[in-house]
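Take a look at the structure set out below.
For this view, one protein chain was removed and the others were kept in their places.
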Amino acid sequence: MRKAISIALTPDVALGDYVIVHVGHAIGTLDAEEAAATLALFAELAASGAAAGGGVA
Amino acid sequence: MAAKRGYVRPLDLKRGRVDMNHGAGGRAAMQLIDEVFVRAFDNEFLRQGNDGASLPVPPELLQGGRLVMACDGHVVSPLFFAGGDLGCLAVHGTVNDVAMLGARPLWLAASFILEEGFALADLKRLVDSMAAAAREAGVAVVTGDTKVVEQGKGDGCFIATTGVGVVARGVDVGGANARPGDVLLLSGPIGEHGVAVLSTRESLEFETEVRSDTAALHGLVATMLAAAPAGAVHVLRDPTRGGLGTTLNEIARQSGVGMLIEEATIPVQPQVEAACELLGLDVLYIANEGKLVAAVAPEAGAAVLAAMRAHPCGAQAAQIGRVVADEHRFVQMDTRFGGRRIVDWLSGEPLPRIC
Partner (left out) sequence: MKYVDEFRDGTLARGLAARIAAEVQPGHRYQFMEFCGGHTHAISRYGIAELLPPAVRMIHGPGCPVCVLPIGRIDQAIGVALDRGAIVCTYGDTMRVPASRSLSLTQAKAQGGDIRMVYSAADALKVARAQPGREVVFFAIGFETTTPPTALVIRQAAQERLANFSVLCCHVLTPSAITYILESPEVRRYGAVPIDGFVGPAHVSIVIGSRPYEHFAAVYRKPVVIAGFEPLDVMQAVLMLVRQVNEGRAEAENQFLRAVTREGNLAAQRVVQQVFEVRECFEWRGLGEVPFSALKIRSEYAGFDAERRFGLVYAPVPDHKQCECGAILRGVKRPTDCKLFGNVCTPENPVGSCMVSSEGACAAHYAYGRFRDAREGREAA
C-alpha cells in the first residue's frame, strides 16, 4: 500500500531508503547494516538462552 | 395536435436529483418508486403495488420450524467503495443477520431516507446493486418505503432493511449457546471491509488494493449446518462493527464463558496488516462484512471446518481457538510473539494512535 508522507525532517533521504514514520512525517532513516547486526545479535542471544536451558518461569 | 394521453416524462436518471416532491406521496413519488425501485427489484409482490406484501407460509414453518426477523440501518460513508456500495452492503448485512440464526433468508423490506439533492444516477446505481445482490442471494425485496429529508439533514442516502427468514425445526443457533470445549472457527481473513472504507476517507488518504469483503453468507451457513450433526453448531455471528474482538466478547458475555484464541491462526491479508500498522489500528477491531465466526461442538469441528473450506466464502477458514470456562468472561489471546494478553471490548471508536 502507498501513502504520501512528508520528508521535510529527513532531507537527505534517498529513493529506496527505509524510514520510520510518525504522524505523517519521516523522522529518521533505518540503517540497514545496523538492523542486520541487531537481528544477528538477537539470534545469538536467543540461541545461547535456549542452550542455557532456561524456560520462562 | 392533442398531447398523447397518459404520457409521463420519464425521470432524468442521468442528471436528475431527488427533490422534496419525491417524498410527498404524490405522482412524483410514485414515479420514483416505479422507475427506480420496482423496475430494479421486480417481483410479484412489488408488482401488486400495495403498501405491504402478503406472503406465503414457507414449508419449514409448516414442519415445526420458526420465523426469524432481523433489522439493520446502513449509514456508511462513502456510499461507493472498493468492492461494494451501500446497496449491496444493505442486502448482505441483513441476509447475514438472518443467516446467523441458522435461518434461510426469504424476504427483505427496504426503507430509503434520501437527502434532497441526491443524484438520481447514484440512487439508481445503489438500487441496481441492491437488486443484483438480492437476486444472487435468492431473496426478494418485497416491500419498501421512501422518504425525502431537506438538504443538510441526511448523508445522501440512508437505507434500513428488515429481513425475514425461516429456521428449520431442531436448529438452535444463538449467542448464548457457546460451551467450554467448543472450537472457534473463522471463515476467512479479517479487516478487509474496514480498511477498504477507511482508505477513502480524505484525512487518511492512502492507496491500497484492499477491497471490501461484503458478501451473503447464508449459503456457507447452510453448508456448515449440513456438515454437522444436529445441534453441533452452537453459535454463528458475523463480526461487523467492532470487529472480531468485539464479537468474541459479545458471545463470551452472552454465553457466560471465556475464550482462548491464537493470534498466529487468525488469517489477515498482508495489505490489511500493512494498513493497520501504518495507521496504528488493531485489526481485531476492524469491521468485516463477509465473514463469520462459529462456536462448534469439538467433535464436529473438523467436519464443519472442511465444509467451510470447500465453500467459496470460506476458502481460508481456520480454527482460531477454543471456548473455555471463565467466570470473568475474558477473551484471552496467545500472541504470535509468545506472550498472552486479553482482547478486550472496543472502547469508543477505533482511533489511530499517535505515539
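Should a chain be cited, it is by its letter among A and B, assigned in written order, with residues numbered from 1 in that chain.
By definition in this document, a residue touches a chain if its C-beta (ideal position, glycine included) is under 8 Å from a C-beta of that chain, and two chains touch if they have at least 3 such contacts.
Computed from a predicted model, the values in this text were never measured in an experiment.
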For the chain not depicted, the shown chains it touches: A, B
Candidate in contact with the missing chain, chosen from B:E150, B:E209 or B:D344: B:D344
Interface with the undisplayed chain - residues on chain A: 6, 8-11, 18, 20, 22-25, 27-32, 34-35, 37-39, 41-43, 45-50, 52-57
Positions on chain B contacted by the hidden chain, ascending: 203-204, 264, 270, 273-274, 277, 279, 282, 328, 330, 332, 334-342, 344, 347-348, 351-355
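The rule we apply is simple: only the chains that are shown with their structure count from here on.
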Parts of chain A lying in touch with chain B, wherever the complex brings them together: 1-4, 21, 23
Contact set on chain B toward chain A in their complex: 205-210, 271, 274-275, 278, 354
